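Down below is the structure, laid out as structure tokens.
Missing here: one protein chain of the complex. Every other protein chain is in place.
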Amino acid sequence: MRVVGKPLAKVDARAKVTGSTLYADDLIFSDTLFCKLLRSPHPYARIKHMDLNAAKAVEGVVAVITGNDLPVKYGILPISQDEHALESEKVRYVGDPVAAVAAFDEETAALAAEKIRVEYEVLDPVTSIEEALSEPTDEPIHDYGGPANIHKMAALSFGDLEAGFAEADHIREDVFFYGGNTHLPMEQHSAIATYVNGKLTLWSSTQTPHYVHRTISKVLDLPMQAIRVVATPHGGGFGGKTDPFSHELAVCKLAMVTGKPVKCTLTREEVFYAHRGRHPVLMWVRTGMKSNGRITAMHFKTALDGGAYGSYGVATMFYTGALQTTTYDIPAYRFEGARVFTNKAPCGPKRGHGTPQPRFALELHLDKMAEDLGLDPVEVRRRNYVSPNTTTVNWLRITSCGLEEITDQVLQASSYVNRQRAVGHGMGFAVASYLCGAGLPIYWNKLPHSECLIKLDRGGVTVYCGATDIGQGSDTVIATLVAEELGLWPSDIRLVTGDTGFAPVDLGSYSSRVTFMAGNAALDAARKLRNLLAEVAAESMGCLPGEIVTGDGKFGTLSFEETTQLAQERFGAISTVGSYRPPDLAGPYKGSGVGPSPAYSYSAAVVDIDVDPETGIIKVNKVWLAHDIGRSINPVSVRGQVEGGVYMGLGEALMEEQAYRKAMPKQPSMLDYKSLTSVDMPEVETILVETDDPEGPYGAKEVGQGPLLPVVPAVVSAVHDALGVWIDQVPVTPDKIMKALDAKAKGQAPRFGPKSFPDIAYPQYVKVDTPHVATQAI
Amino acid sequence: MSDSVIANFDVNGRSREVLVKPYHTLLEILREDLGLTGTKHGCELGECGACTVLVDGLPQLSCLLLPHQVEGKEITTIEGLAEGDELHPLQEAFVEAGAVQCGYCTPSMLLTAKALLEGDPSPSRQEIAEALSGNLCRCTGYEAITRAVELAATRMDT
Partner (left out) sequence: MLRLKPFRYLRPAGAEEAAAIVAEFDGEAMLVAGGTDLVPKLKRRQMEPSILVGISHLEELRSLRSTPEGGMEIGAAITLAEVTRNKDLEMHWPGYVQAASLVSSPPLRNLGTIGGNLMVDTRCNYYDMTYEWRQAAGFCLKKDGDACRVAPARPHCWAVSSSDTAPVAIALDATAVLAGPEGRREVPVESLYQDDGIHYTTKQPYEVVTSLHFPPRAGWRSSYVKLRRRGSIDFPIGGAAVALVIEGGRIIDSRIVLSGVASHPVVAVEAASYLVGHSLDPELVAEVADHAAKPVKPLDNADLAYTWRKRMVKWLVTQAVLEAGK
């Protein structure tokens, strides 16, 4: 291959290093108005009355709107349509938007928003999972779900759990808590809308232009064809820009009301309120094991603090139980999950969506079981690894799987097995797995998940695809795949992406689906185009199309331009289309929509730390990360994703936390919400393992999310290695380590973490037939 | 406009005389009055470094600078780094080394690195990390950025 797998420059890098890339907040149109949202100062309150007069009277104000102007409910999932762009009856968290002002400048809009008088009747806020589970003092936060403030519950059972536990030589239970955290993209959300000739256009820093498009159509009651959503170049998403947001809908409405372009850029504090970050999850796990380390049964329970709205939460809840089985062959498995509403900023999907939390619990739980049985924690894992081309007990189809290889390589590179043992120094090992795109779309239908159109004419090659580059490099992947097929360089390809008006649909940059799905759609279209070109080139050269070799801008002996001309003389206008829809992968049970993916990536991490027993302060010395990438389309980009994932995993393990005092966000600023600086970041050694996935484009799998996952448990495992204490709660701040050391010194359990798991009235579990016999003997 | 004042400074080698509000920061003046949107912002409180520009060659945060503080000074923004179509060696290195993901922190990183290399043509990894430690990046884990600065340093040194 000529361009696939080569360390070529990203197609958008040059514009970014010169400052010429236009992000959403850099856009400005003639006569643009500026919008400011008024947000609730109360975590939970009924709106009694709103008086807009003083705001409207401010000089420079053009329009003020409230929930009455945007009465239609929406939500990213069809089953949780529970948000209004602006609430008019009830506010559910500090920061819930209630009104929007458009004015000649941002200062005036802010001033006017402050003059809106809102009379609230304050209600008693629900601030924790425990409170949400018990009978509320005031009415429940939403009028659906329940009992109490439970949003959604699930209970699934695969295989014979009781028999599995009966067979075990050792059974252990643990409780873990994963603190919530947020995406903190460097770019604050921003959107600008125009309404001209009955057509609405929105430019927004969104990861999911298609779903924003759908939502605008619903909320503003506009036909789909009257809307165009453009995902602008992105200053970071990580899942934080995958929901439709109030400010997006507000600028659309205000553009329609005023007839002028309207722009809204959130302040950093507002980004913390918009949130949709990692759910705090309380977890309980019970596992049965043979004395040789083979798992016989596992029972996993989760409780998610969802915050004020549904968002992706139902999917998140299912994800907390879905991927335990994609690394370990668990013959009998039961999952019970519950998501609750609380009066805090809504949680949603963040890098790894719903899986870092259970992965953290699972990996540490296995470490503890290994310790109980006097076994090597790595061996215990190996004994249970899934094999390629198998189906898990919960009906997930595993194809390519490089678990063994990544384990070998990461252990070897890090010398984990022969590590130096000293108090205060430790190393930890963990593995994980992630999806290459959700197997099922958000709206269940049989339509393609990704479509691509390639136009060829005298202007060269232009690729149109709805995929959205959020910095992960999806434009580069698409250009590289098309260039490979056509014998060009990625920089020869013009791209129109992330634009619902001009490019065919792609569902969005979430669930690590773009390389796999948009990549396959682009390949489909590119191969069709290549065939057309090869046909005319072969005819001209007097050979068979199969004999045409492409590369360096040539089709056989013809130049690409000559071939294009011949093809157009022969066929007239030329364009080809391609699409991708994953195979039907859902298992035969309700709730099986979450978890299936056309392929799974695998990651293994070793973390080396020093931790001072006098202070509890951790210094991370180095991280080794081996990743089963299938095949890397661009090794520089892949390495960047691994390093970025490791960075974010370390942040979550050590310091990142969306903390609250009751219902008040405690640290909504970049100073107080701690993220690693360059001096806090250790060296990362990236090891790529290529397993050539049979369905991935050129064998490629995902890398955007997976590498984050094993880092978090590996850090905690290293702390245990260093000091002999378990920190069963992240982030692992130094005070927690000191508390665990205190407990150890007093002869109590050497740990810090939640003491118990609440009694949750999960529904009677659904018993699902298993698709398989265990791939390994028990 | 009674409260506006005239500010004089030099931006990317071009002298500017602008009518500004004394309470508009350099960040606002660059982006909104001069249309130089290459300078980014992530907090406007001095906490993220995204708005870094060079003032008389030193990295400073434009979200904290008042127009009077830059009176008569030379300001370099990301738009002033390349020479025409020719990229600065740091820009080349950032492109090659994969130091650009979303690119939002990139202008600030490049300018900070430029000032670093001007004072110290061959910094160690630790010195690079120290110099960049006021500029947050959420995508790269700083690794590729550090490699890019090293790469540029080697090339510029020879």
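We call the chains A and B, going by the order they appear; numbering starts again at 1 in every chain.
Just so we're on the same page, a residue touches a chain if its C-beta (ideal position, glycine included) is under 8 Å from a C-beta of that chain, and two chains touch if they have at least 3 such contacts.
Worth saying up front: this structure is predicted, and the values here are computed from it rather than measured.
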Legend entry - Chains in view touching the one left out: A, B
Legend entry - Candidate in contact with the missing chain, chosen from B:T37, B:T77, B:Q91 or B:T112: B:T112
Inset, instruction - Could you tell me which of A:P7, A:P41 or A:P771 touches the chain that is not displayed? - result: A:P41
Legend entry - Absent chain, residues of chain B that touch it: 3, 5, 21-25, 27-28, 41, 43-47, 49, 52, 55, 58-61, 63-69, 71, 112, 130-131, 133-135
Inset, instruction - Just the residue numbers, please: which parts of chain A touch the chain that's not shown? - result: 39, 41-42, 94, 106-107, 110, 265, 267-269, 614-616, 655, 661, 664-669, 671-672, 674, 676-680, 733-735, 738
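The rule is simple: only the chains that are shown with their structure count from here on.
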Legend entry - Separation of chain A from chain B, taking each centre as the mean of its C-alpha atoms, in whole Å: 30
Inset, instruction - Can you check the complex and tell me which residues of chain B touch chain A? - result: 31, 36-45, 47-48, 50, 77-79, 81-82, 87, 91, 94-98, 100-107, 110, 128-130, 132-146
Inset, instruction - Over in the complex, which chain A residues touch chain B? Could you list them? - result: 7, 9-10, 12-14, 16-23, 25-26, 183-188, 233-238, 267-268, 470-473, 636-637, 639-640, 643-648, 669-671, 675-679, 681, 683-684
